[in-house]
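One chain of protein is taken out of this complex; the other chains stay put.
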Amino acid sequence: MAGGDLEPVIGLEIHVQLRTATKMFCGCALGFGEPPNTRTCPVCLGLPGALPVANAEAIHYGLMIGMALDSELAPVSTFHRKNYFYPDLPKGYQISQFDLPLCSGGKLGEVNIHRVHLEEDAAKLNHAGASGRIEGADSSIVDFNRGGTPLAEIVTEPELRSAEQVGEWLRLLRTTLRTLGVSDVNMEEGSLRCDANISLRPVGTDQLGTKTELKNMNSFRFIERGIRAEVERQRAIIEAGETVTQETLHFDPKSESITSLRSKEEAHDYRYFPEPDLPPVVITEEMLARAAASLPELPAAREQRYIETLSLSPETARVFAWRAELADYFDAVCAADQSLDPHVAANWVTELQGRLGDEEAEDSKVTAAALAQLAAMVVSSQVNQGGAKQVLDQLVAAGGEPASIVADQGLEAVGGADELAPIVAAALEANPELTERLRSGDMKPIGVIVGEVMKQTRGRADGKEVTALVRKQLGLS
Amino acid sequence: MAGDIQSLSATAAAEAIANGGLTRSELFEHYRIRAAADTLNAFTWVADVEPAPVDGALGGVPLAVKDLFCTEGIPSQAGSKILAGYCPPYTATAVANLEAAGAAVLGKTNQDEFAMGSSNENSAFGPVLNPWDHSRVPGGSSGGSAAAVAAGLAPWALGTDTGGSIRQPAALCGIVGLKPTYGAVSRYGMIAFASSLDSAGPLTRDVADAALCYRHMVGRDGNDATSVVFPEPIETPTAERLDGLTLAVPTALVDGEGIEPGVRQSFEASLDTARSLGATIIDCEIPSARYALSAYYVIAPAEASSNLSRFDGVRYGLRVDESNLDAMYTETRHDGFGAEVKRRILIGTYALSSGYYDAYYGRAQRVRTLVARELAGIFERADFIVTPTSPTVAFGLGDRTSDPLAMYLSDLFTIPMSLAGTPAISIPSGLSEGLPVGLQICGPAFSENRILGAAHALEGAIGFDGSVTWGGAN
Partner (left out) sequence: MIDRDELLHVARLARLALHEDELDATAGELSTILGHVAAIEELDLEGVEPTAHIGDVSDSLRADHVRPSLARDVALAPAPAIRDDGFLVPSPQGE
């Protein structure tokens, strides 16, 4: 196996907290940031005698996700019990889905989906340090507020090939889910959590290498870095002629180190069996119709629309469509000035986003109306490109209205040949040697002349126009 | 007056209160004193004071409640050390429905731990004694409820039936016990044994009381996804004849090993009585019945092993302090559960575990399908299936504790209906060796009104005298 190139084989399991009003199987309001154990009831505390009842809205959201991912939707879906003991699991089993998940198959972008199923989230364990009860022993404190939050678990086929591809695809997934409105999809707050199954194999084979599972990565950056680190770790092991052990791993972003989560390897036997407390869920025509009617325009459709009806370039269309916030902002710019060419609007949105980095345009000081106004001023030559970029810098820094910034700072474009011609003539006169070279056909010095004009106009002149005037005054064409 | 009160059925007591012949406090106090003086170990908790009165058809008639039901602020211990002293923050729907109809909770009754048992010897709070013979078991798992009603310590009681736990103790104590159609009564707040089999039902002195109690238990409950709307109101049974009705007897099953001659005789006498009331008796076969017991002893432990995982020492109940989490779990469960419960947890865990699921749980669920199919086939030809409720009369305390399999055979006749989710009633059919024998009448799903009617007719003709025990001597 050591010979030849190795390629990563990566599959993802993504847990998405759904944004319902109540938990998956009880009427408790979802709890985020409330004081501990204030969002509990007999059901989500697993009290004796309590029974689960599935939340219709969670099923609805599950169907919407399935439709968005082009999955096959089960006509009848059942819940199973996944049995294991852990203090964050009040019943000793998690209600999840097993052989009849709500959604099977599907595709998002280039990645095939294996399945999507619904389940309940675990509670939260907080470290309590050494316990007073038992000398020297470590303790944890359980807060059941989060326990029972509805989760959609999305499982991809093991088709991703690089950390970068994972990052890009996860952003598309996040955009899709956010557009659906089914989740806050906030990694830092844990409403979107990703585990990655990673193995390596020789390029060109479909051999299955031993996989490891990288757990609970809570930001896009950490996911990419974690996967990269694990791929390199496995590569080193294989190239040293050793074998990868199947285990669950944790990536520590601070130290960039990967550690095994379970010291003693214990074979899991979850003893899945049909949840007797929950009858099979029959997916009716009404439920399907309601889910279909709730679907907003999804990234793929938006991408298509940008290409076909706005004739944006495929690259720009994808960049916008896969980042819903950006696309929404772009739509707002177009809406603010409907006479604006979408290309021009797209260029200015791209220009703005380049200055913002990770910050979302809609959260910046630049309103869509301001950006539209600025773009229109460039189109109508009220300000040139250079001036407009200076205006944009100021908008990003302090907000405001482009027209008044231009006026206040005298950034108006120097208008037309009449105003420019004397300035060009003066520049040529001041540089006789260069003027001579230009006349003799050596065009290299033209930049110096244009630069001189720009200096005189404090950047407000249009470079093309200046060049044309130089040529005209020297009788060059 | 005390003797008069004691002789009243629950229905009669409710009428007496409605007529002003009796006050609810008089009635409650009468039973409270008797329950508090319980010498059968039937109660694990008895009310100190009468609960605040609620107007309703049940008129304040005191109700004994099996300890498997959660009752807010009142110990609900399921016969287990692991729940010793546990008081839940909510009340089971079945109990709440009865309270809303006017019933007053008198006390909580002893039971086999987590309803696992047929003798009431598997209780952390000690065995219950049979009021007919204190050296014998009352049956189980609703033994406390059955003994309390049979001994006149409560006018009626709630029980639960997973494989026979209402019917068998009712038979062994000489009273009436109704196991409803699965889903007709909410399971919310009933501490789960085997979720796909558990049903709640009444244990009463007579069939009319069973109908009255049951009427106020049924109903779809938004807190129990498996609960269903009962398609018709539960009527007061008045039938005196069985004309035109066909009763099917699974002869091969009834004549199988283990049936006592006295039980067989009493059963034959019941069939004669049925004929004399106009019924036609036919023979039927339930070929899968002998496998039903095996299937039951896979399905019930499998579900129980999962249902009992919540008893982990974290949120309530017993905890054995250990510095290591796993040791805390395993020692808590070791000390908190009794032998039979541990046996079933292990059997159930084994049956669900990787490599064994298909051979055990998977096959058992298929057997279940067969049983339900066979019963449905019989109900196309017959109105009811009738059997003795238990192959034996009450056996001696300790007689079967060392042989789990012999104990499991107590449920031979009751288990097929549990697997099929169909209703069945046990009524006293007479005595054998001075001990009560029960007759089981089973019908298709939602046939409770017809079952109660037939049971009422037979009850009248059989003329069993239960007042021997509930009349006052205890």
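Structure notes:
For reference, chains read A and B in written order, and residue numbers begin at 1 within each chain.
Keep in mind that, in the parts below, contacts are C-beta pairs under 8 Å (C-beta built on N, C-alpha and C of every residue); 3 or more make two chains touch, one makes a residue touch a chain.
Computed from a predicted structure; not experimentally measured.
Hidden chain, full complex: it touches shown chains A, B.
The chain omitted from view is touched by exactly one of B:Gly222, B:Gly258 or B:Gly396, namely B:Gly222. Of the candidate positions A:Ala56, A:Ala335, A:Ala407 or A:Ala421, contact with the unshown chain belongs to A:Ala56. The chain not shown here is touched by just one of A:Val282, A:Ala335 or A:Leu476, and that residue is A:Val282. Although one chain is not drawn, the whole complex shows that of B:Gly21, B:Pro89 or B:Gly434 it is B:Pro89 that touches it. Residues 86-87, 89, 181-183, 196, 222, 225-228, 288, 290-291, 294-295, 297-298, 305, 309, 312-319, 322-331, 333-334, 337, 342-343, 345-347, 349-350, 353, 359-360, 362-370, 372, 404-405, 408, 420-421, 445 are the ones on chain B that touch the missing chain. Although one chain is not shown, part of chain A still touches it, namely residues 20-22, 26-29, 35-42, 45, 53-59, 78, 83, 85-87, 125-128, 131, 133-134, 137-144, 261-264, 269, 271, 273-274, 276, 278-282.
We take it that only the chains that are shown with their structure count from here on.
For the pair chain A and chain B, the distance between C-alpha centroids works out to 57 Å. Interface residues of chain A facing chain B in the complex, by the touch rule stated above, are 42, 45-54, 81, 83, 85, 87, 90-93, 131, 133-137, 142, 269, 271-273, 276-279. Taken together, the chain B residues at the contact with chain A in this complex read 69-70, 76, 78, 83, 86, 88-90, 92, 187-192, 194-196, 222-226, 302-303, 305-306, 308-312, 314-316, 321-325, 329, 349, 352-354, 357, 361.
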